[in-house]
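What follows is an incomplete set of chains from the complex, kept in their original frame.
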Amino acid sequence: MSEMDDDPEPELRADAMERFPVPDYGDLPEDLRERIVEETERAGFTPNVFSALSYKPSHFRAFFAYHDALVEDTALEREEIEMIVVAVSGVNHCYYCNVAHGALVRIYADDPLLADQLVANYRTADINDAHRTMLDVAVKLTERPTEVEEADLEALREAGFSEEALWDIASVTAFYNLSNRLAMFAGMRPNDEFHTLGRE
Amino acid sequence: MSEMDDDPEPELRADAMERFPVPDYGDLPEDLRERIVEETERAGFTPNVFSALSYKPSHFRAFFAYHDALVEDTALEREEIEMIVVAVSGVNHCYYCNVAHGALVRIYADDPLLADQLVANYRTADINDAHRTMLDVAVKLTERPTEVEEADLEALREAGFSEEALWDIASVTAFYNLSNRLAMFAGMRPNDEFHTLGRE
Amino acid sequence: MSEMDDDPEPELRADAMERFPVPDYGDLPEDLRERIVEETERAGFTPNVFSALSYKPSHFRAFFAYHDALVEDTALEREEIEMIVVAVSGVNHCYYCNVAHGALVRIYADDPLLADQLVANYRTADINDAHRTMLDVAVKLTERPTEVEEADLEALREAGFSEEALWDIASVTAFYNLSNRLAMFAGMRPNDEFHTLGRE
């Protein structure tokens, strides 16, 4: 008898988003169920973004495949990725991403205060100069993309980032401009757990 | 002797983007080469977005997988998708997407003037009321996502869109907020062909 | 021997603000010391705004006298005042006020999630309709004060607020437009304690 048999099925919270229905876990395709089990085991709960995106399995697959490419094949540290995500979500005012990725940046950067700083104004964050430059460009690409020019890429190079890292900074920024808008349109709500994770 | 032997290999244009190097077609992984051959045969030329994203194959795969999900598993007509893309790219001021998707909207909507209307100001476009509502929401989600609320979804429902169509409108909008920023950061340039396609 | 003699003196943290020096507690005028003792006993620590404003005692007195008038002679509930403060600070992107008043709104509203909602986008907050109207007006008066007109006051009246409550909503909003700017200019930093207070 396998351990799997003992585990209760993950439960998708009906309140994971306000504006579309969340399906039942049991009705999901096998590959979504596997991913959700995996995430649930890792986090100790099912992050609501998995419940919400289950609404449309083809989009679930595409969204998380892109996400996985961004965090697995990257010239950036994971804490750098999460710093970008929270700074971008802060200026876009996305409740879900502020809180869920706020937890991640606290954990990956091992800093209980950093998320609240980045949500408010990344210029107040206790970060090094290279990360400040990284967030200057990420926020500019978010708010005023027409004004991004060669000089911005040069500033990143001078801060020590490789060419691939430049691409990755832009890609993470771009992806969370997608993610913020999808979460805001659907009315996604962060799990209660995210509000306190990593604050101790 | 196979047919493949007769066909010249597609050539990735070095000027497809200004700020990152475009790799040689021959150096690409097999799956990228197959996709590029397919696109080249369809269009008659290799659209520069394929050349540009070849810079990082894992992102090429993720980007086009998401794109494909949006156009293949959808409650929207393809012309509706392209209308959203051009209206969003117009307010984001993305040269690549204005021109490349401008060609697509001319073709799919069979209207030689529509792209220039949507790029300038979607409110001037010769479109029906349902499409006007669709673009009102897409542009609001692009420019002022904090202000999107239940009333915006309700307006879409009243215009005749299904629940899945609402999700799809938001997803296309969100994805091109990613795409615009990536293209603008990388300095992607549309192929000359796109400027005139569908104008006759 | 009085109890006072036993108590250690409050200590003003040198890192309470980044851009001006924080004086020593022992050098402060008697009335500031009394207020600081009182606040320290109430909170269990000395909130950094008291340390920061000690830089200029005449402004310390004026700032807290206005604050006290707003919370003591008011037609609003204290939780309503703190909701306005956090919504206003969220759109102004004030790190100090987001965090310090975020703690207060969690405590006064007895809601561990409300502050993160209000910081991100007050439209996502789990609040009643009257409070939604209250925050609509407070944020409009913050961001687009030229557009506030009689209709906004009428909306507040229809939501059940008295004439004095209208004045108080505007006054709290206006005062935190002062407070946010002073905190941001001085580089005030919230005490670590505020990040977690009221989250349990």
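Points worth noting:
Per-chain residue numbering starts at 1, and chain names A, B and C are given in the order in which the chains are listed.
Basically, a contact is a pair of C-beta atoms (placed from the backbone, for glycine too) under 8 Å apart; a residue touches a chain by one contact, two chains touch by 3 or more.
Being a predicted model, the structure only gives us computed values, none of them experimental.
Of the identical protein chains in this complex, 3 are displayed in place, while the full assembly in this structure file contains 6 copies of the same sequence.
Rule of thumb we're sticking to: only the chains that are shown with their structure count from here on.
Over half of the residue numbers at the interface between copies chain A and chain C are found on both sides, making the touching surfaces mostly the same. Measuring from the averaged C-alpha position of chain A to that of chain B gives a distance of 24 Å.
Chain A and chain C have CA centres that are 30 Å apart. Among the residues of chain B, those in touch with two or more other chains are 146. Here chain A touches chain C in the complex through residues 90, 93-95, 98-99, 112-113, 116-117, 119-121, 124, 184, 187, 189-190, 192, 195-196, 199-200, going by the rule given at the top.
Contact residues of chain B toward chain A in the complex are 18-20, 55-56, 58-59, 61-63, 65-66, 68-70, 72-73, 92-94, 141-142, 145-146, 148, 150, 153, 163-164, 166-167, 170-171, 173-175, 177-182, 184-186. Residues of chain C that touch chain B in their complex: 121, 123.
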